[in-house]
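The complex is shown incomplete by one protein chain, all other protein chains being positioned as in the whole.
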Amino acid sequence: MHRSKTLFLLLSIMTLLVGGVFAQDDGLKLTGWPYEVDVVTENLGRFTDQSGHDAVFLPFPSNEYHDKMVASFVAGTEFDVAYVRDSYLAEWASAGWILPITGLPGADELLADLPAGIIEQMSYDGEVYGLPYYSGVQTMAYNAAHLEAADVDAPPETWDDMLEQAQMIKDAGVVEYPILMQLRSGENYLLREWETLTASRGGKLFDDDFNPLFHLEGSAAWQALDWLTEGLDAGLIDPASLTDDDGTLLMAAGTTSFMTTTDYTLKAMNDPEQSNAAGSIKNALIPGTDEVRSGTWGYVRLYAITNNAEDKDAAWQLVQFLGGKDATGVYYVPKRWALEFGLGFSPAPLYEDEEVRNSISGWIDPDLLSEQSEYAISRPYRFVPFFSDWEIGSWGPLQAAILGDADKGEVLNELAEEWNELKEDWGY
Amino acid sequence: MLAILFSAPAVLIIAATILAPFCIAVFLSLHNWNLKRPGRERFIGLENYIDWITDSDFWEPLRTTFTFAILAVVLIVLLSLLISLLLNEKFPGRGVLRALLLVPWAIPSVVNALLWKWLLNPQYGLVNAVFFELGIITEYQNVLGSMPSVMIWLVIAYSWIHIPLATLLLLSGLQTIPGDIYESAIVDGANIWGRFRYITLPLLRPMLSIVIIFEMIFALKVFDIIFVLTAGGPADATNVLGWQIYTETFRKLDFGAGSSIAMLLGAITLALAILFYAVLDKGTER
Partner (left out) sequence: MKARARIRLIVIYLGAAIVLAGTVGPFLWLVSSSFQYERQLLNRPPQWLPNPIVLDSYREIFEGAVLGEASGVPYQSRIFLRSFANSFFVAGSVAGIAVLVGAYAAYPLARLTFRGRSVLLFGILASRLIPALSLAIPIVLVAKRIGMSDKIVTLVFINLSFILPYVIWLLQSYFKTIPIELEDAGRIDGCSRLQVVHKIILPLSLPGLTSAGILAFLLTWGEFLFALLLSETPASYTSTVVVSLFATDVDVSFVSIITAGVVSVIPPIGFALIFQRFIISGLLSGSLKG
């Protein structure tokens, strides 16, 4: 039967198609998410010229980076240096996958240039685990054109102001839901938003000995949840807040007036190719209360040495080059990221660098941003290994409490109890 | 023996790749094994399993998983049956239509995720726009924000991706039904319904049962679409076992708990597959 012969012939041809052939190289392997791969590779070229060590960048998808790295660590894949998000730091450090840099030659000198808050965000159990790639703070973004259309002169200074202004914007028919809060399940959303709302009311979720504060009657954290419920009930906070995973797009669409956001997202919001609201998006201090001016928290992405690194000295050289100074003694890589790409930086000498200041002012107000960073709180409770266990279990109940499907007091007390159990179990 | 000889290559391939990892997973499920606590791994027998079975963190997601799976399988099987019957008719352009039908399935999952995010977005979403233009809704809806609409739309998005597979299988099943049976039925005066009820359905039954079993297996393991659209929310309304397995394994790094819940899901699925096969495939042996 000729049809079947053709079929099998075609199938064999498909089978014989040869895939890509690749060569293995023995240099240092740097893994990370695929931001500006060519720039990273160029930087590594400079490192090779200066140090004599070959180095290659292996980019993995950003959204799956954590899971990919977990699998690689368990399997013992020979990656030498890895990008790390501070939200995974405690997890990777407690599993022994990344190594502390404390005490390594030259470490003290580089750490001396970094603010204490940043060092704290790179630490686990008293040791520092890397040097910063980029860092920054959560800030507020607002659409100035919306405010103008509703006759609002200045961005809100308190959270109650924000609801009032939102009501004016809604009444003026500018947008339907002026406020977007990121309340989705996931480590980039709900808990962070809650921390912002709590910090800006002068509170914290936990004290410095890791005892819960959020469940106490009248706590800032409790008030924050009440405010969310009020805003949702009044139709001022977008109900999509509970599921949306990219508020930047809603700001760019011009359908949202206020959101708290990571500093670098303002660049995309003000890019005419990407945003319908380009030019109208401004940053302001995160609102506070009548007593508290503002409040926020910082984030940091860092470079760390993995436990699979064969040549630990060479890996440490690479980390110093990427997160600190190059062989000529300047902050070459951090400055390049700040200057050409507007990524937030930490080393003190760069704050005074006129070139760096000028380059970011096109899309964000640098003075307001640096004032915002002064209000950053420290969150040591995030750097215990059981935080993520607790956080994952908190999303569902917290959403139910915010939506009014569950009693706030009950939910918060249960969450506090769960935390205390974990804390005891882990011996903290 | 011939049976062994014939099935050996397939069984060897499957066993070579799956057996060792499967044993590791079973091994992990019998241990207290949290990667964040190196050096504290220990054998605990069935404790992980008992913990799950006595925990609402297992039963609630199980109920959600069943709700999702039942809705999805019913929708997929009904629609793909209709579509395959249509595509089994002879008409000009049939070949192109058959190939185009596979498009939803051929879109990479990352892009599919993006597509559905865009379709369902409450501000610039296309579904909202279409319904609004048609006058079905008077204002844009946030369909993922509450039950039951979030479940309904998850099922729709999931089914959209899975219908092509089911249609392809049913279509190849329909091809095995000889045309002359229909011709004699027409001569005997059978109408469309009669032909479907007494010829198509019985003869399609083997393939139909395969499709139902496959789709059930797929749907009980659902994870991708949940991961992308709702992350188990709002307020755990779409927290299925697949999501639970993911968070235990990859987020809490508790491999013991993650593996044991996966084994439980596997056992439940196997029991259902055997049951379905016994009921559906009965009488199709010739």
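All chains are identified by letter, namely A and B, in their written order; residue positions are counted from 1 within each chain.
Convention: a contact is a pair of C-beta atoms (placed from the backbone, for glycine too) under 8 Å apart; a residue touches a chain by one contact, two chains touch by 3 or more.
Fair warning: this is a prediction, and the values are worked out from it, not measured in the lab.
Asks: Tell me which residue among B:Glu89, B:Glu139 or B:Asp188 touches the hidden chain in the full complex.
Replies: Of these options, the touching residue for the absent chain is B:Glu89.
Asks: In the full complex, which of B:Ile44, B:Leu174 or B:Ile199 touches the chain missing from this view?
Replies: That would be B:Leu174, which touches the missing chain.
Asks: On subunit B, what residues meet the omitted chain?
Replies: These residues touch the chain not displayed: 1-3, 6-7, 9-11, 13-14, 16-18, 20-22, 24-25, 28, 82-83, 86, 88-89, 91, 93, 95-112, 114-115, 118-119, 123-124, 126, 129, 132-133, 160, 163-165, 168-169, 171-180, 203, 206-207, 209-210, 213-214, 217, 221, 223, 242, 245-246, 249-250, 255, 258-259, 262-263, 265-267, 269-270, 273-274, 277, 284-286.
Asks: Can you name the residues of subunit A that touch the chain not displayed here?
Replies: 1, 3-4, 7, 10-15, 17-24, 33-38, 58-65, 67-68, 70-72, 74-77, 246, 249, 252-255, 264, 267-268, 272-276, 278, 301, 341, 343
The definition used in the following text is that only the chains that are shown with their structure count from here on.
Asks: In whole angstrom, what separates the CA-based centres of subunit A and subunit B?
Replies: 34
Asks: Could you please specify the touching residues of subunit A with respect to subunit B in the complex?
Replies: 66-67, 70, 74, 91, 94-96, 176, 184-187, 238-240, 242-245, 249-250, 253, 255-256, 385-386, 388-389, 392, 395-397, 399-400, 403, 405-406
Asks: Please give the residue numbers of subunit B that touch subunit A in the complex, ascending.
Replies: On the subunit B side, the touching residues are 35-38, 117, 121-124, 139-140, 142, 144-146, 150, 229-236, 239, 247, 250-254.
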